[in-house]
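Let me begin by handing over the structure; questions about it come next.
Every protein chain except one is present and positioned as in the full complex.
Naming follows writing order (A, B, C, D and E), and every chain is counted from residue 1.
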Amino acid sequence: MANEVDAARIARYHPPSGMASPRFSGVSSFMRLPVLAPAEAPGRIDIGLIGIPFDGATTNRPGARLGPRGVRDASTGTRALNAATGVPPYDLAACADLGDVCVNPIDVAATASRIEAFYTPLAEAGIVPLSVGGDHFVTYPVLRALGRRRPVGLVHIDAHSDTDDGQYDGSRLTHGTPFRRAIEDGVLDPKRTIQIGLRGSVDAADELDWARGQGVRIVPMDTVMVRGLPEIVAEARTVVGDGPTYLSFDIDALDPAYAPGTGTPEMGGFTSREALFLVRALGGLDFVGADLVEVAPPLDPSGITALAGATLVFEILCLLAQAVATRRGG
Amino acid sequence: MANEVDAARIARYHPPSGMASPRFSGVSSFMRLPVLAPAEAPGRIDIGLIGIPFDGATTNRPGARLGPRGVRDASTGTRALNAATGVPPYDLAACADLGDVCVNPIDVAATASRIEAFYTPLAEAGIVPLSVGGDHFVTYPVLRALGRRRPVGLVHIDAHSDTDDGQYDGSRLTHGTPFRRAIEDGVLDPKRTIQIGLRGSVDAADELDWARGQGVRIVPMDTVMVRGLPEIVAEARTVVGDGPTYLSFDIDALDPAYAPGTGTPEMGGFTSREALFLVRALGGLDFVGADLVEVAPPLDPSGITALAGATLVFEILCLLAQAVATRRGG
Amino acid sequence: MANEVDAARIARYHPPSGMASPRFSGVSSFMRLPVLAPAEAPGRIDIGLIGIPFDGATTNRPGARLGPRGVRDASTGTRALNAATGVPPYDLAACADLGDVCVNPIDVAATASRIEAFYTPLAEAGIVPLSVGGDHFVTYPVLRALGRRRPVGLVHIDAHSDTDDGQYDGSRLTHGTPFRRAIEDGVLDPKRTIQIGLRGSVDAADELDWARGQGVRIVPMDTVMVRGLPEIVAEARTVVGDGPTYLSFDIDALDPAYAPGTGTPEMGGFTSREALFLVRALGGLDFVGADLVEVAPPLDPSGITALAGATLVFEILCLLAQAVATRRGG
Amino acid sequence: MANEVDAARIARYHPPSGMASPRFSGVSSFMRLPVLAPAEAPGRIDIGLIGIPFDGATTNRPGARLGPRGVRDASTGTRALNAATGVPPYDLAACADLGDVCVNPIDVAATASRIEAFYTPLAEAGIVPLSVGGDHFVTYPVLRALGRRRPVGLVHIDAHSDTDDGQYDGSRLTHGTPFRRAIEDGVLDPKRTIQIGLRGSVDAADELDWARGQGVRIVPMDTVMVRGLPEIVAEARTVVGDGPTYLSFDIDALDPAYAPGTGTPEMGGFTSREALFLVRALGGLDFVGADLVEVAPPLDPSGITALAGATLVFEILCLLAQAVATRRGG
Amino acid sequence: MANEVDAARIARYHPPSGMASPRFSGVSSFMRLPVLAPAEAPGRIDIGLIGIPFDGATTNRPGARLGPRGVRDASTGTRALNAATGVPPYDLAACADLGDVCVNPIDVAATASRIEAFYTPLAEAGIVPLSVGGDHFVTYPVLRALGRRRPVGLVHIDAHSDTDDGQYDGSRLTHGTPFRRAIEDGVLDPKRTIQIGLRGSVDAADELDWARGQGVRIVPMDTVMVRGLPEIVAEARTVVGDGPTYLSFDIDALDPAYAPGTGTPEMGGFTSREALFLVRALGGLDFVGADLVEVAPPLDPSGITALAGATLVFEILCLLAQAVATRRGG
Partner (left out) sequence: MANEVDAARIARYHPPSGMASPRFSGVSSFMRLPVLAPAEAPGRIDIGLIGIPFDGATTNRPGARLGPRGVRDASTGTRALNAATGVPPYDLAACADLGDVCVNPIDVAATASRIEAFYTPLAEAGIVPLSVGGDHFVTYPVLRALGRRRPVGLVHIDAHSDTDDGQYDGSRLTHGTPFRRAIEDGVLDPKRTIQIGLRGSVDAADELDWARGQGVRIVPMDTVMVRGLPEIVAEARTVVGDGPTYLSFDIDALDPAYAPGTGTPEMGGFTSREALFLVRALGGLDFVGADLVEVAPPLDPSGITALAGATLVFEILCLLAQAVATRRGG
């Protein structure tokens, strides 16, 4: 799919095989990929994996600031080829670990600026970011960087809508508000946005009215169960269409049995097989970025949440690599 | 649904919103509800949430005495409205945390008396109890208080039948015997009793014969799988009919993946979505009380068992609030 | 099914009931069965439960050497009768705990010899071994003992194929190679071998080609989902036919939510109910041995992995006892 | 020590004995004390125990926002009389649990205002606050409330000085800066301040120069070891003298073996016996408030950190009760 | 030290070396010793290690019923020779694991009878019991068996005195009362009894008056610290003199850092080195039995409590073996 120059470039960023060196060995980078300074990325890589170790916008249990570390460690167990879909991501796109954004753990607004400043040059250079949070607030400044020229569409998989207006007498930058802020800023297209898997008790009957009023398509878990995942995926593909699209996966979309290590778990979520089905079924969309957020390792002594996060990052990476290859080839 | 006087009364017992004060803050009461002394409950509230921190009748691994504490902590994450069913429990019924029964951890019989003495005046005052165990033995004295005038029907969701006659050369008050004792005492109507989800290896082929002989309807997990939950729920509704009914949910009905923190886990149980479906589908029955038992926090470092317990308590609370509103309005 | 002499012999090996002595009491043997020295087994018992506490062939996270200890502890919770299938294993076959193979934790080859030497006289005496690992390498020497006269068929339930040729520049005895070695040695019949539940990313697209070339039937998890478990089980029965068959169950076939305590967990595995269905549906095959491997207790603070392992060992024991009774009676 | 009126008032706030009702039962308040709304406290109680569930100023691992919940649960195990010192705190002073400050988890400045607003009327009413954090930042607004009329002295037991000027390009309100801010604001008297137990690696050789320049007495752990605790305590008594004094105890003063559940543990800290000695030896000082901070329960699955925190809160409560009784009597 | 006949007998009960078979392998018996039915013990062994898996008298957090299992598992790591004292216990006395007493987990009185019935024939046969609890109540029926002919003296190492009269309106058989009951029954000589390490808050100033009035020597932890362990040990030796003596070690004598897994931990306890010193320094007393109680494995995910328990059991075994050898030789 790549020409010779690209192929040579891409081959430089192949992770080592666990058949040669053990998967638990070496400095833990995402997928055992080379670590590259962001400034060196343009021209060299297609996809940048980036940690955003920030949970300062969390209104419930904290710990997601340790998510990038946990996911990096768990991700070293993934291998080179997606056996289920046949996608060989590292043959399609040059990928590297670009390290973490330097956040300010006690200042939401300052961190938002730092994140946006980190992603903007990458976006300018056409590098596709795959981020690991951190709490869900971090998606907002990423969208500001990616959607500044044209608002992106969104497939949002989550137990919560995260379209609140504010909390605690006016705090408007929390992990419950990122998508509202992004819509208000014009970097996210609400009519090309779908939210899948919402569930749990709510504070008020009208709390999703604003989002729905903007045109956001909301599919609660109950609806998913009734209609079935294939139909929901088809609807998602219709909603986002063929425009540039972002994928945001909150690990709390999974049931607590599958992902206990997250700040606001909600009983009754997706199983791991459903989550894998859902992500894989999105193949072929024009993804320009993605994230996996809310993994909080201290809340899960068994480590399966970071493992699920890392596996989903690998699956999403396959989607992004396909999109990169398609755009390159198309 | 409530008249003005009731509405004003009910409004006094509304939990604070997590949008104003964080859900992890404050003294942990069930659902963040006001704490009321039992003696002050009559005339003020409709539903009393009560802890019974007793596991002295446990024949397997202990720890359920810490269940009320664990469930209280986890329950502060539930919100005001059941998004799946649309039920706003705190608008339908005045609810309060009535604290814990003062049990004697080393004396089963004494504790049985204390529990019965705690619940009898509440029952007399028409207050609907929603209890959190504790091991499953505690259901027996509660049923003695509720069924003393008229035996109640029962929807019993559990991995075990708990209708043994005794254990260890004659101990007749264990967490394996409550429903047999209740039937013998005439406070539980076996013909209006259904047990759902039984599974695991058994000691003898005839150990459920007594219960079946009394007319109890027993639906093992295998049968649930074959016939499907909707059909089982329909049967449950038929079995208990429109008489006064009690709901007893043993957390070990869930699979160990969903509820590792319980004394006698059995592989192959309900998923969380099935459990939610099952409880929600019981809406409209004439519930006069309910309990959630066998959450043993020390056996689950991830805390998902207490979370599942708290979520189910919220769902059951919605059922009870509906029943209260129906009886008030009818 | 057994004649009087057999019945008397078998009755000597019945575990005590938890109704008389608590299940958590006593020295922990498998299923609370009597402990017998291997040399005393011939003529006395039909099925020997054996621990193989070896994880020295593990290329990922270790800990399975503590599997036999963990499974023994958890197994004391199983009871005398399989309520789902009606099989009373201890009435069909005399079973005992034969202790652990004395392994050399730092020497794979020496341990292979020790295992083979342990199992060979048992096989000669017609005692059916049910082993608890240890990592999956241990199956290889067991197969060498069982298949030396006639290669056995295999139902292999696992997330991984374990038919690699080698790793790390030529190490050919790892937990990723046992079935290749067994086929090469002529003790495993590849045409009567089926592998069910494979999933996860892979190192290379052709890594299963050798096994497929030998005639091994491979059913990845995705195929299981599409075709459904009943169809897969039917195929398994066809593949192994009515010849002598071995059952090897790697606990990582389960999803990490159900079995977090294993060295190489892969997201998207079987649920516990599926695993139980799968094992139970194999009833009636001519099993001559079985194992349950890769339970690593230190990686699971909740203990549900050892519980799942112990429950599956009980279910498999029922299969073996049926096979023993059938062979005796036939 | 108290006159009749006081004695009667005080007697109303006595926790129930564990000899009558089990210590694990009931809604968990600090020391099982009555829960009182802050507005009702003036005139009724002498000492208010208050939770401040805020860790939004944490620059390292979070989790201390769950400290008040964890310490409340663990504190129910303390009893009525300090056997080591003979102090019966609940006979000397009326104590109650005043609940938690309603913090804003994502806004340090807003939370500082809320804390100060919570404590100011209590300070005006002469109620002595004993607070449970939360991260160490929370001490700063408490000192603003207590020291507004006259700067207080301070005994500060901690692994860290917490007198930084700022972090991350100018964030001046972090858990590393509270005492610098308090000194700058004139609510803490640096010349009556002593810091005990500092240790661990540091960023720069001069990072304590500012504090020392202000007159703060700093006693690193190494010095404690050389000179011995009795001598250090004597020095502390000299430093703070007989003026109004605050005691701030950061749980990370303890060694990680004794308090693993804290965000910034430092090897080489106090043992539990040393900590108890240190606190007890401060008896007789004119304490006007105190706190225990940085207990982060999610980081300690064994719960010993919350236990240590609760025990130290009890010991400190004895100091405060003595001071209250002395001031009343004097 | 033993004659030839004894030497041959003793040699039959030697645990296997970890140099030959790994310490984590095999069915876990105490110290890897042979398992013997109690009825077979007389004439064969000198010391019987016995589990008493009962925590039904626990008034605080449960879990000690799993103590024997946990200590057995951990004890397989001990070796043949006490390097510190030079004592080779298995050369001095024939030791075996006699399994567990068959307790009734929900009936204190019935269990007391069963324990006494288990120990009485052993005592009659001159077999020295070394028991592993279970909660501390179990010491009472053991003392009834050992002291029936002549009251024993006692070295009691514990955070609590356990000489309460009763709890919860008259329950007289709890883990807080064993020594009072034993003194009342005349099986424990209070004047030859010393309690070491008491600490923590207490319910009332006079709660130790009864014990002191009986002549019990009580040494709180504070006194230990002031006077030093050597002096306390000397006093213990004087108190018990050269009569038959029992040693009862409650694991909560250790600080929670060293033994987090116990039901009623108290901050400020012994370090492991102090505990080892204390036990070793008691060598030469005429011990006729001993126990180690209150290890509750579910409360300690790291396992160090069971390790400490197992190590102390080994050290105590050395004391008992010495006493056996002395009595045999003397």
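Throughout what follows, a contact is a pair of C-beta atoms (placed from the backbone, for glycine too) under 8 Å apart; a residue touches a chain by one contact, two chains touch by 3 or more.
It should be emphasised that the depicted structure is a prediction, and the values quoted were computed from it without experimental measurement.
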item: Visible contact partners (per top-of-document touch definition) of the missing chain; value: A, C, D, E
item: Residue among C:71, C:108 or C:288 that touches the chain left out of view; value: C:108
item: Those residues of subunit A which, in the complete complex, touch the missing chain; value: 20-22, 24-29, 35, 51, 53, 65-66, 68-69, 72-73, 97, 99-103, 105, 301
item: Contacts of subunit D with the absent chain, listed as residue ranges; value: 59-61, 164, 167-169, 198-205, 220-222, 225, 255-257, 260-261, 264-269, 271, 299-302
item: Interface with the undisplayed chain - residues on subunit E; value: 17-20, 22-24, 77-84, 86, 88, 255, 257-258, 271-273, 276, 301-304, 307-308, 311-312, 314
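Here is the rule we use: only the chains that are shown with their structure count from here on.
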item: Maximum centroid distance from subunit D, chain identifier (CA atoms); value: C
item: B-E against A-C, pair bridged by the larger set of C-beta contacts; value: A-C
item: Separation of mean Cα positions, subunit D and subunit B [Å, integer]; value: 40
item: Multi-partner residues of subunit A (each touching 2 or more other chains); value: 59, 61, 167-169, 255, 257, 271, 299, 301-302
item: Pairwise touch network: line, ring, star, complete, or other; value: other
item: All chain pairs that touch each other; value: A-B, A-C, A-D, B-C, B-D, B-E, C-E, D-E
